[in-house]
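With one protein chain withheld, the remaining protein chains of the complex are depicted in position.
Each chain gets a letter, A and B, in the order it is written, and its residues are counted from 1.
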Amino acid sequence: MGTVHHSPASQSRLASIWHRYLFSTDHKVIGMQYLFTGMAMAIIGGFFAYVFRMQLAFPGKEVLGYGLVNANNYNMLITNHGAIMIFWVAMPVLIAAFGNYLIPLMAGCDDMVFPRINRLSYQIFLLSVLVLIASFFVAGGGFGGAWTSYPPLSANPAYNLTPNGASLWLLAVALEFVAFLLGGINFITTLMNSRAPGMRMYDIPIVLWMIVIASVLFMGSVGPLIAGAVMLLFDQTLAIGFFDPSKGGDPVLWQHLFWFFGHPEVYVVLLPAMGITAEIITVFSRKKLFAYKTVLFTTIAVGVLSFFVWAHHQFISGIDPRMANIFTITTVIISVPITEMMFVYIATLYGGSIQFTTPMLFALAFLAEFLIGGVTGIFLGASSADIYFHDTYFVLAHFHYTFVPIAIIAVFAGLYYWFPKMFGRMMNDKLGHVHFWGTIIPFNCIFIPLFYLGAAGDHRRIYNYENFPDLMRGHMQDLRIVATISLLVMLAFQGVFLYNFFSSMFRGKKAGKNPWQANTLEWVAESPPPHGNFPTLPVVYRPPYEYSVPGRSSDFWPQNEKA
Amino acid sequence: MGHGQPIATTRCASGVATGKLAVWWVLGSEIVIFGGLLACYILYRLFHDQWSVEAAHTNTLCGAINTFVLLTSSLFIVLAHKAAEEGAHLKAVKFIYLTIAGAGCFLVIKAYEWSGEITHGFTITKSLFWSFYYTAAGLHALHVIGGAVIMAIIAQDVKKKRHMHRVELIGLYWHFVDIVWIFLFPLLYIAK
Partner (left out) sequence: MMGSIIEQASSYAAEIDQVILVVAVLGGFWLLLTEGVLFYFLFRYRRKRSPRAKYMSGESHGEKAWIHWPHNLVIVCDMVIIAFAMSAWYNIKQDLPPADATIRIVGQQWAWRFTHPGSAGELGSSEDVEIVDELHLQVNKTYHFKLESSDVLHSFSVPVFRLKQDAIPGRIITGWFKPTKEGAFDIQCAEICGIGHGAMVAKLIVQNEDDYAQWIAAERLRTKG
């Protein structure tokens, strides 16, 4: 051991890297930690999708890089694909990474209000990642009871056969919630208290509003599920039976607790994505955001309504059928503010001067694709149609048409847009276009066949459709193969992104402070901003979207410019 | 890190001090956690008449004494806050220690009560009532322990006349712990 000697200089350099990148309290570094952890988890989640799609297209064949997929593996793969993509990709990247990076910069202050709580939040999150990954390798294998983790299956090891995996999985989810509660408190207080002087309520960029409203939604909805997680953990480890009917419990209670959180959660990740899109479409159409106040108040309306729709996930789960009517009404009604937001975004493009840069393409694709996700949701909100569609691939295709635009397309839009700020260099626009079409076209080719398969009767979480003669009729297996091959193409094109991302980090064109000629405060800082962000903290004189103001020679007007 | 506290922490655009704002948000998220648990308990209770038979075995006297102890400790933390506002830091420290003593007293009574119940066979697995009883009261007791530890840390600062405003913040939290108990006591002990 004693043969390696570090010179004092290299030792202190190592210590400084250690401090700068692992124990930093700088909001930008913490944002990057969340971003890279989220990207790594996305690779795991994508790999899982590849493995189970291969099994579905070519049942019983060995999958390259994984081997044979048995029913147990299959359940574990789909469960963790869902959990990872929502809890360990969408949440950390959309809220934590963008929230941490953008809130202090766009609000014009030097850091979060509680930098050390911020660091603690990431450390707990990292712990949750490690616990989750450990749960794949314990005796009995990873948890396979679906990401919704319905008891009694999830509660009783005699039913799920994964005594260790199930508890570790639940513990990981609970830790992740704690991490985001701590982060959310930071986001909310920072935006409420630490805005630049002069930044009034309607001068706050929409993306910050959306991230903070999302954090409030998260705090308001996750509590009962944390309590539920404790109860379920006790059920698993002490065999108590909070959700066990033979001991007086009720399994449906868990579904209420889960979806009381689970449905607002959809909006928790949707809102930041909508916010990112708002920033990008205004910059690249050089237009003021259409009806800022309408956007803000419809967002709040969506947030409030989202607490009253949860039972549309449970129409046929044994709840009182009369209750379904109430939830049909609230669910269909929530389409109203969402449509309003979509109309507002499209109206923003009217009369614009649109540049099709890579971030703009992704932002527009978010709108176009999310619309499909939204409209197909009405089939599922309408109770009687849901009797048929519930737990089919139609549902699966529907929520992938919402979650992929949210967690993949909008995230790419945000990354291409803020990359120059994050790393001081531009990403290659040509490669960006290749990546864009290589993502969007296969994405539609994966999920349009799945809509059809769902309508034709394919139910979810089945590892081999050969068991169901009715589901092997006609061209159904061919469509499954189309979806799988499209996924392979889509995954392959992410290589273009990774290459572009990492090579641009070191070799890209220097970006300068404000490459997109945008108004918001982050573009006032150096690229990348140093610790402390601004040499002198900016003062705000106007709303964030003053583009193409008549009578000015330049078509943008930064928020901090005095006149 | 060699940096002092960021300028962000000192700003106050909303008019409510940052620390207080954060504590209110923490309490907000705590309310929904306890709210979720208690809502489950109440729903179950409404559909299980036989739970009142189980609840008859809880020790109402211990519960009542504990309510009194917690309320008294809340009074002490209010006095500590008042002393801190007046700048009388040693007096504040004294009242913080009295609050911690209240927390300790609460936990001792709780331990006495639980050990009696457990030796009589009323364990967490006996029936769902007892599962809720130990889960809800246990979660609350963890908050009591956490609060006592934080108060001990704050007392060290206040001794040196540092971070005096934190006395008010822990006071807010302590009132919340108190209020949770005020809900737990009738739900678990009195409703028989």
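Worth a mention:
Quick note on the criterion: a residue touches a chain if its C-beta (ideal position, glycine included) is under 8 Å from a C-beta of that chain, and two chains touch if they have at least 3 such contacts.
Note that the structure is a prediction, hence the values are computed from the model and not measured.
Every visible chain touched by the undisplayed chain in the complete complex is listed here: A.
Residue A:Leu349 is the one among A:Leu349, A:Cys445, A:Ile485 or A:Met505 that touches the chain not shown.
Across A:Ile43, A:Ile117 or A:Ala382, the single residue that touches the chain missing here is A:Ala382.
Of the candidate positions A:Phe47, A:Phe307 or A:Tyr452, contact with the unshown chain belongs to A:Tyr452. Of the candidate positions A:Met54, A:Leu94, A:Val207 or A:Leu364, contact with the hidden chain is made by A:Leu364.
If you put the missing chain back, the residues of subunit A touching it would be 71-72, 74-75, 144-146, 150, 152-153, 156, 159-161, 245-246, 250-252, 285-294, 316-318, 321-322, 324-325, 328-329, 332-333, 335-336, 339-340, 342-344, 346-356, 364, 367-368, 371-372, 375-376, 378-379, 382-385, 387-388, 390-392, 452, 455-457, 459-464, 467-471, 547-550, 555.
Please note the rule applied: only the chains that are shown with their structure count from here on.
Work out the mean CA point of subunit A and of subunit B, and you get 35 Å between them.
Subunit B contributes residues 1, 3, 6-9, 11-14, 16, 18, 21-22, 25-26, 28-37, 39-40, 43-44, 48, 124-125, 127-128, 131, 135, 139 to its touches with subunit A in the complex. Interface residues of subunit A, counted against subunit B in their complex, comprise 19, 24-25, 104, 109-115, 181, 184-186, 188-190, 192-195, 199, 219-228, 230-231, 234, 238-242, 247-250, 253, 257, 260, 531-532, 537.
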